[in-house]
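Excluded from the complex is one protein chain; the other protein chains are retained at their positions.
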Amino acid sequence: MSASYAYLGPEGTFTEVALRTLPETATRELVPMVSVPAALDAVRNGEVEAAFVPIENSVEGGITTTLDELVAGRPLMIYREVLLSITFALLVRPGTKLSEIKTVTAHPAAQPQVRNWLRNNLPDVLWESAASNADGARLVQEGRYDAAFAGEFAAARYGLVALETEIHDAENAQTRFVLVGRPARPAAPTGADKTSVVVWQRDDHPGALLELLQEFAVRGVNLMLLQSRPTGEGIGNYCFAIDAEGHISDRRVGEALMGLKRVYPQVRFLGSYPRAEVDPKEVRPPRAGMSDSEFSAASDWLARCQDGRF
Amino acid sequence: MSASYAYLGPEGTFTEVALRTLPETATRELVPMVSVPAALDAVRNGEVEAAFVPIENSVEGGITTTLDELVAGRPLMIYREVLLSITFALLVRPGTKLSEIKTVTAHPAAQPQVRNWLRNNLPDVLWESAASNADGARLVQEGRYDAAFAGEFAAARYGLVALETEIHDAENAQTRFVLVGRPARPAAPTGADKTSVVVWQRDDHPGALLELLQEFAVRGVNLMLLQSRPTGEGIGNYCFAIDAEGHISDRRVGEALMGLKRVYPQVRFLGSYPRAEVDPKEVRPPRAGMSDSEFSAASDWLARCQDGRF
Amino acid sequence: MSASYAYLGPEGTFTEVALRTLPETATRELVPMVSVPAALDAVRNGEVEAAFVPIENSVEGGITTTLDELVAGRPLMIYREVLLSITFALLVRPGTKLSEIKTVTAHPAAQPQVRNWLRNNLPDVLWESAASNADGARLVQEGRYDAAFAGEFAAARYGLVALETEIHDAENAQTRFVLVGRPARPAAPTGADKTSVVVWQRDDHPGALLELLQEFAVRGVNLMLLQSRPTGEGIGNYCFAIDAEGHISDRRVGEALMGLKRVYPQVRFLGSYPRAEVDPKEVRPPRAGMSDSEFSAASDWLARCQDGRF
Partner (left out) sequence: MSASYAYLGPEGTFTEVALRTLPETATRELVPMVSVPAALDAVRNGEVEAAFVPIENSVEGGITTTLDELVAGRPLMIYREVLLSITFALLVRPGTKLSEIKTVTAHPAAQPQVRNWLRNNLPDVLWESAASNADGARLVQEGRYDAAFAGEFAAARYGLVALETEIHDAENAQTRFVLVGRPARPAAPTGADKTSVVVWQRDDHPGALLELLQEFAVRGVNLMLLQSRPTGEGIGNYCFAIDAEGHISDRRVGEALMGLKRVYPQVRFLGSYPRAEVDPKEVRPPRAGMSDSEFSAASDWLARCQDGRF
């Protein structure tokens, strides 16, 4: 295993920018991959130490794929997450004026973020989709389009200049990325952690999902994300990708996971890792009765009852 | 502590009959007490080893009292339960004919069991209540009433004869009794056990009881009895007396009890003891995922996840 | 039907005192009955207009009976409830001194209320049970016992005097009584109402009770009382007596009742009537989303969705 990280390429995308916020990348080789599956396979095959891919709300695609890839195949584990605010620059060849732009390109997922800006500033422009935002920039460099939406950081790489920066529609302007490796002992809890699991439903009777959620609720474990995903074994067969607050070493989380495992034999643990968006000091404590010390106290009480000492 | 059992007296009642079904009574002194509280206080004070009292559906009163007494005061523990089918005999002085009966007596709680019989056989009789069914028999012996409803076994003691036996209305013709002692290690599980607890509610917001029940439901622990009882601290303050299937040493029951204890700080364990009404061979197994071996398997799985070995 | 009310006799008990707090009793004949079943049968048979009986936490017995009687047989309906604080007087024949009391009597259910007082004031007295507290007073009048615990109001009737009044142990010193009649349209809501129903369980699978409670919880209807009662059709067969906040004409209550009725085919409505213990001005409003106006607004919204007008 080389000391390298794969990531969803090409170079010059938001994914690379997000990856470089991790300090350890200074000493790793960063390898762009053609797709999320390719990046994750490189981890599974031992070609790289880890892979860095978008997992939620990307403007570069790959989200659904990422989840489906983590759910299937040999087990992987999430070690880190990174949140990046996404804003676009309008990149042109030096000298191009706004009024001269007739064609514009970008990855299709960028469109919702720039739509309002386009309506207000370039209402008559022709949009064509590119395979990636970086590829769009390259196509502008080659003269095929007049302008591309991409990260401002892409300008230098492709010899372009930013006519406008900080373009983004109001909503969903953050993307979440994860660093994925082979299974190993999770990092110690920081006090602001997240645990990801995938649970396959047993059947589709009404209330099945409700029972699943009660495993968490009854232990006071807050859910941050819930996605049903088709399993590929016929329409109507779903698994649930779940992000829960807390770390697998928290007793409430551990008990909830064991509860899941008993009721839903097919559960895949995807990792416990620090939450990117919050400071541990700002994390709410677990609800009454759900701290590790309260678990210990209840355990002591049970032992006293079993011994008749009360 | 003497080797004696107190019971709800007087002698010659269904309670005594139920008590004598326990083999160990052959070597104990059996002490009738004037009331359930008196019987339980004798246990608390160490005057007797245990007390035997009705707890559900009695035809001799005492039910509500029993629960309230177990809930309050120094902790006690249930060690055994006995179910007794209740049928009445109509007891008269020798020589009395049915047509001569003008007055009849019994404990008021007997009335629902004999009402239909009275309507059909003695529609014009005058009913007066007695302090107990045995006391009613005594009053017939003394000539104060013509007939008494009591257990057939009471006839010999009071010099009466049974004009009719097996009298009971269709419904609720069983009474449940419990043998109560000071806290000690519960008997080992038999495979058909019951666990009794009392839980004090924290407040009366809608759904509070629902949360309580979810502690059991999520661990697959079936409830057999649920009673809300006023706590005496003002109207609207309740505690819940709960009988759950299983033994405190069953892992699903233990986890449910710990869950209760964390969320409802005031919980009183009342014992784990064999169920009187079922044969261990006929007990349904716990629902899928809730056996001790499945708890162990889930625990192993969690350890593997925590170690990254999957 | 005569303009008369039956009640659980005899005369001179707390039940009669509670009954006389209802203004309309001034113009009714009040008929003491030997038992709760007798009182309720008198209603069913049209002999009286209504019956007044204890239903919760009585010091005169009858509670379990009352519930069982309402649950079975021809339908009845609760129209009113009365709460009475129970305190005892120690009644003796004129001239008797405390130090001369060797024997004392009362209904067995009185014992828990006077136990502490007895321990502190008459530790060596002999207790014998009476069929009712009034009957105990009568037996003192006849000279059979030295003293009786009963309501202070009973002294005059039996030619006794109160050596001590306001005797009661701290807990459970209130009794709830209900006025029961044949089914008719419930009284209009007062803003502080209660609805009583009985629900027969369909089977005893784990979680059955949970589902029942969810019918209320999901509509924001708070439960005030929940009792499981054996149905008499064999051990393990229970019905649930439920008191819920609100009136059957409140939309949240109506929807919850319909939900119950669909899932549990055997439901018995026992009445909607004013809550005795609270002032309508102090009643909490229903939780967010559960007022009648919010039901109407949601209904309007649904109609707009069905019409495509949104």
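Every chain is named by a letter (A, B and C) in the order it is written, and numbering of its residues begins at 1.
Note that in this section a residue touches a chain if its C-beta (ideal position, glycine included) is under 8 Å from a C-beta of that chain, and two chains touch if they have at least 3 such contacts.
As the structure is a computational prediction, the values presented were derived from the model and not from experiment.
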Self-check item: In the full complex, displayed partners of the excluded chain
Solution: A, C
Self-check item: Hidden-chain contact residue, picked from the options A:22, A:38 or A:187
Solution: A:38
Quiz item: Any idea which of A:16, A:69, A:193 or A:294 touches the chain not displayed?
Solution: A:69
Self-check item: Of C:16, C:41, C:152 or C:215, the residue in touch with the unshown chain
Solution: C:215
Self-check item: Touch residues of chain C, complete complex, unshown partner
Solution: 75, 77, 183-186, 211, 214-215, 217-219, 248-249, 254-255, 257-259, 261-263, 267, 269, 288-290, 294-295, 297-299, 301-302, 305-310
Practice problem: Provide the residue numbers of chain A that touch the chain removed from this figure. | Solution: 34-38, 41, 56-58, 61-65, 68-69, 72, 83, 107-109, 111-112, 115, 127-132, 135, 170-174, 204-207, 209-210, 213-214, 216-217, 220-228, 230-233, 235-236, 238, 240, 277, 287
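Rule of thumb we're sticking to: only the chains that are shown with their structure count from here on.
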Quiz prompt | Inter-chain centre distance, chain B versus chain C - centres from mean C-alpha coordinates, in Å | solution = 22
Self-check item: Inter-chain centre distance, chain A versus chain B - centres from mean C-alpha coordinates, in Å
Solution: 57
Exercise. Report, in whole Å, the distance between the mean C-alpha point of chain A and the mean C-alpha point of chain C.
Key: 59
Quiz item: Counting only residues that touch at least 2 other chains, which ones in chain B make the list?
Solution: 214, 217
